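Take a look at this one; I'll ask things after.
Left out: one protein chain. Kept in place: all the others.
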Amino acid sequence: MTALLSLRDISQTYVSSPDLAERIANLAGANYRETRVRAVNGVSFDVAEGEVVGLVGESGCGKSTLGRMVVGVERPASGTLAWRGTALEDMTQAERRQWELEVQMIFQDPFASLNPRMRVEQIVGEAAVIHGLIRRSERRDYVADLLNKVGLGADVMTRYPHQFSGGQRQRIGIARALALRPKLIVCDEAISALDVSIQAQVLNLFEDLRHEFGFAYLFISHDLGAVEHIADRVAIMYLGRLVEIGTADEVFENPRHPYTRALLAEAPRLDRRGQKFTPIEGEIPSPLNPPPGCAFHPRCTQATDACRRQVPTLRSGKDGRLTACILEHGEPV
Amino acid sequence: MSVAVDTPFRRFASDFVASPLAVIAAVGLVLIALMALFAGVVAPQNPYDLAQIDILDGSLEPGSEGFTGFRYWLGTDEQGRDMLSAMIYGLRISLFVSFVAVTSAVLVGMALGLLAAWRGGWIEGVIMRTVDIQLSFPALLVALLLLAALGKGVDKVIIALILVQWAYFARTVRAAALVEIKKDYVMAARAAALPEWRILFGHVLPNVMPPVLVIATVQVANAIAIEASLSFLGVGVPITEPSLGLLIANGFDYLLSGRYWISFYPGVALLVTLVCINMVGDHVRDILNPRMQR
Amino acid sequence: MSAPVLSVRNLRTEFETRAGTVTAVDGVSFDVGAGEVLGVVGESGSGKTITGFSVLGLVDKPGRIAAGEVILGGRDLRKLSEAEMHKLRGDRIAMIFQDPMMTLNPVLRIDTQMIETILAHRDVSKGRAREMAAEALALVGIPSPVERLRTYPHEMSGGMRQRVVIAIALMLEPDLIIADEPTTALDVTIQSQILSEVQRLLAARNTALIWITHDLTVVAGLANRVAVMYAGRIVETGPVDALLDRPAHPYTQGLIASIPSSVPRGERLVPIKGMTPSLINLPLGCAFAPRCPRASETCKASRPAEQTLRDGRSLRCFHPLEVQA
Amino acid sequence: MLAYLIRRLSQAILVMAVMATIVFFGLYAVGNPVDLLINPEASLAEQEATIARLGLDKPVHIQFGYFLSGLVQGDLGTSFVHNRPALELILSRLPATLELAFLGILIAIVFGIPLGMIAGLRPNAPYSKLIMAGSVVGFSTPNFWQGLMLIMLFAVFLGWLPAGGRGDTVDVFGIPLSFLTLDGLGHLILPALNVAIFKMALIIRLTRAGTSEVALQDYVKYARARGLSPTRVVGVHVLKNILIPVVTVLGLETGNVIAFAVVTETVFAWPGIGKLLIDSIGLLDRPVVVAYLMLTVFLFVMINLIVDILYSILDPRVRIKGGR
Partner (left out) sequence: QSLTAAFASEPSSVDPLYHNLGPNNATRKHMFESLVGEDANLAIVPELAESWSSSDDGLTWTFKLRQGIKFHDGGDFTARDFLYTACRIPNVPNSPSSMEGFIGTAETITAPDDFTIEVTTAAPYPLLLTDFASFGVISASANGHEGPVEYVKGGCPGIEGYLDSNAYNDGSATVGTGPYKFVSFTPGESVILARNDDYWGDAPHWETITIRPITNDGARVAALLAGDVDVIEKPPVQDLERLRGDERVNVVQGPSSRVIYLHFDHEGEPSPGIEGTDGKNPMKDVRVRKAISLAINRPLIVDRIMGGLAVPARQLVPDFMRGTDPAIALEEPDLEEAKRLLAEAGYPDGFKLVIGTPNDRYINDAQIAQAVAQMLTRAGIETEVDAMTASVFFSRRNNYEFSLYLAGWGSSGAGMASPLRALVASQNKDKGLGGTNRGRYSNAELDAVIEEALSTVETETHDALLRKASNIVVDDVAILPLHFEVTPWALRAGLTMEPRADQHTVLTTVRPSN
């Protein structure tokens, strides 16, 4: 079976080049340079139908950028993104449309992700009508049905977003995604802004929907607990690159990459009392000028000279585990 | 966070009525607008129909009776024109000029501002540079030069005001739209592959309207004031269609003469109108600013 | 345990709003001893922050502290004049705010903000104050503190800023620090960095700490005692192990059950049903009753009084879960 | 910074070019200055001679060509009316206007900011409402009306201050300034006040809005939580932050100050460039109008430059880079 979504060597670079005035200034000896942010750098992985892939990483490491490319609001600068085996470039109009509709997104901020000037019915039903999934006259019932699925009564249809609590809003966002009958839902920090008890409700809802419709999720989060709970496979990102990917059991029980290990060691857990916190020193470097070699080496306690020189690639080790660490694989040849 | 069942409009309305002063101003404004709109019906005479006025009734004091038995409640000017009627018609012209100018400026500015925010690139560059240029130039001066070049006339004043004001709106709309466009609901709309025009006009536009409306109210007041100043400098509306501003400017010649009413009442009318507009605008701004809500 | 550094008794803070009176803090009592870390947990809007502000006497206009005592070192802070409170704030009690991006004044340099704090409370020279500031920065692990002093907040990362704020809090060696969700906006790795600094510094100084958060897992790792707040009231307090391992209040239990890591993978979480109530015109009885699986008619009719359990816990509930004493 | 300067300057040149062209042809379209300049009793032959003397008989594009070639050599033309180089004429009037504008702004700032802060810190107090009501009136009434009222009150009825004109001046580096003499200052006060009232109303409103917003910011509460005195909190933490919007708007408004000086100068017979402009427009003295414009654009750009620099000093988060 071909994967639903497959990413091969996807990169995204944001370039801001100097404008005319700055170029003239350069002639006069100033130094305005092009800035390049490599937000995502050669990322490859697949998402199979019905699979939940968790994507974990620090702030600014490129998770959202990756998510935006997957849903198609941004084009990758290089690499191939294939949907149901067809690469983006080769898609026909219809296939492209299908991809656009079949991948939907749920956002972090439940306040900003709903148009404050639209009623729930329109928020949820608008796109389905426009794309001809339903007729305008069917919208009411269609939306009512969706709202029921996400655990809201149909009576909320005429309200505006501000009349809901955060958890309810997130459900509306989910209903909106469901309305296009997606196959893959990208959840970009979809539960981070919610209270614990509400988080649990929403997580449960994700699970339920997955069982009911067979969705696949790309579940972006920095909450390791939630990822561990919901994901089948987990991908760890660091400064634009994947550093480790594997099944949830593998990664959480037996992390290979030093970064993953540090993450897990430091995550507070309910069962760790009087924990002695010993942090990874330093902070994630700026993607504007990433360090040479392995991006993690400045914070890595085990870093060697090789780490400072060579960029490790994501490779599978003897036991088939995929990591990007020179310590794990030895220097590449 | 209350989950009361009400609409944004109802909330707005209830917030609005909480300030009695603003309500008074709003009511005053509505009355003024109605008076201006139905000037032909409300005003005792048509001061610009030369057949209706008589120079024999010139410069009468408020409350005096003309030789045809007509009573001039606010007196007459030297042409024998009923000041009350002149004021109402002047109000009409002032409001008409400012309203048409601001509405057009809003439309132009909004379209260009949205375009700039959405498209970016060189389109944004061109539009925003033009806005900068426009804004770095004082409104009054632009209007003054324009009118010197175009000559007098209500239509020309309107053109001058549009030219002077569109940039404010373009800038505001672009700034607001840039914020809105970054919000996730726009991303959601794009993820749902909605057509661009629909995102722009259905989603972004309604959300940039509130600041635009607030500025618009202030700009209406501003337009009235600019127009008055232009008339004072002698390049505003023609004397045959005097706005309130022109009435005041003309009447200033009479201030020291004891015939205060020729300038005084239009002045009061202008002041009341502008204060009402500004008060309503201020209050709306306060309500719409979530940070001002406690 | 020695005499508490801070003792709060029956604190009530209200906000007058157009919709009605919001009782954000409703009869809250707790103690914190020297060297003790009290974790205050609760959902959003449960009154954690306002409790902190009430202790500092920083409740602003539509709000007021309606009743209660805040006793610090034997003095009731509510009886002090505003001038006396100025002296106290930042000196005896320090507060760390939630959002490291918003806490420091963006247009003033770090040194300005640190030195003004010192000069407000200590009669020292400017030069000496600068030295003290640099020492404080070094203490929280900021490299090259003397240079860092000259930077503006925006030139620092979030974690760095939060450490500056912690340095300011520690600088004058207060008796009590109130930390209001200081790591919520930060990443796991930065969070653990900060938590480790805090742990290190507290151990050395014996300062009392109130750690406000909604994250039970952090409390588990850091606190000695926990207070669980719901709708402006403390529903359960107790030593951290007892409270987390054997929650007595159904709400505490609900919170714990909601945490994903508390349930084996693949099993459904057990969320608390319903939503946080509006604080306007709360029902007469237990505020949690509408969401509580164990609620009875009594719960709706009257408010449960505080009862003390044997293992150092106190509780407000008519139908507590079985607790092995 | 360099790129910023280049951007600003090229913008200025563009505006100057566009404005000069529009105004040149615009004034040409309005009419022939000779109709106004020449004595009506002059015969038709004399009228033609004058037209030829002033070079107005040539087709307009040729006149424009002359203008451009003069421009390249730094010559903005000679006033039809005054027979003086237009630029020189304007520069001789500029100090008066700048003096007026700056004193006006100064008054506006000195009174506006404290009043605005008072109103912002205690928005519901009666005196705050009074301040705001005053600012609405100051904001709403046309400038010329305010000027006339000032004259009526202070000059005519009270007789405290002169009604117009510029008093004694003292030359400082060859620039006549009037605020250095008592008489000069007396003459300056009313016009400056006239310029100031509107700005003051604006600043009050801005400051109030800024204050009530800044006062709610975390960092203000945090400053209080550190035990700083209220004077320090308000005088440093709040003030510095509200100055940012105030400076921004003032930057945008500097141009307007000079423009409103047109009105003020008319009302108070203040011998500044505004009066010169009005008179020149009335007489279609094209070289002066065009030169005035080019100079004011240049002036605005300079002032805005200063404001931008000020802004970046006040707000360290802003770096002079974009200038957009």
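Just so it is clear, A, B, C and D label the chains in written order, and each chain counts residues from 1 on its own.
We adopt the following convention: a contact is a pair of C-beta atoms (placed from the backbone, for glycine too) under 8 Å apart; a residue touches a chain by one contact, two chains touch by 3 or more.
All figures in this text were calculated on a predicted structure; none of them were measured in a lab.
Although it is not drawn here, the omitted chain touches the following shown chains in the complete assembly: B, D.
Touching residues on chain D toward the chain that is not drawn are 30-50, 53-54, 78, 80-84, 89, 92-93, 96, 148, 151-152, 155-156, 159, 161-166, 266-269, 271-272, 275-276, 279, 281-284. Interface with the hidden chain, as seen from chain B, comprises residues 50-51, 53-56, 58-59, 78-80, 151-152, 234-235, 238-240, 252-259.
Here is the rule we use: only the chains that are shown with their structure count from here on.
Looking at B-D alongside C-D, one finds more C-beta pairs in contact between the chains of B-D. Chain centres here are means of the Cα atoms, and by that rule the chain farthest away from chain A is D.
Each chain gets one centre point, the mean of its Cα atoms, and the points for chain B and chain C are 51 Å apart.
Averaging C-alpha coordinates per chain places the centre of chain A 32 Å away from that of chain C. Annotation for chain C: no residues touch 2 or more other chains.
With touch defined as above, chain D holds no residue shared between interfaces to two or more other chains.
For chain A in complex with chain B, the touching residues are 68, 71-73, 97, 100-101, 103-105, 107-109, 112-118, 126-127, 130-131, 159-160, 162-165, 173, 176, 180.
Interface residues of chain D facing chain B in the complex, by the touch rule stated above, are 11, 14-15, 18-19, 22-23, 26-27, 29-30, 136-137, 139-145, 148, 152, 156, 205, 212-213, 216, 252, 255-256, 258-260, 262-263, 266, 277-278, 281-282, 289, 293, 296-297, 300-301, 304, 324. Residue ranges on chain A touching chain C, taken from their complex, read 58-59, 165-168, 195-201, 203-204, 207, 222-226, 228-230, 248, 262-263, 266-281, 283-284.
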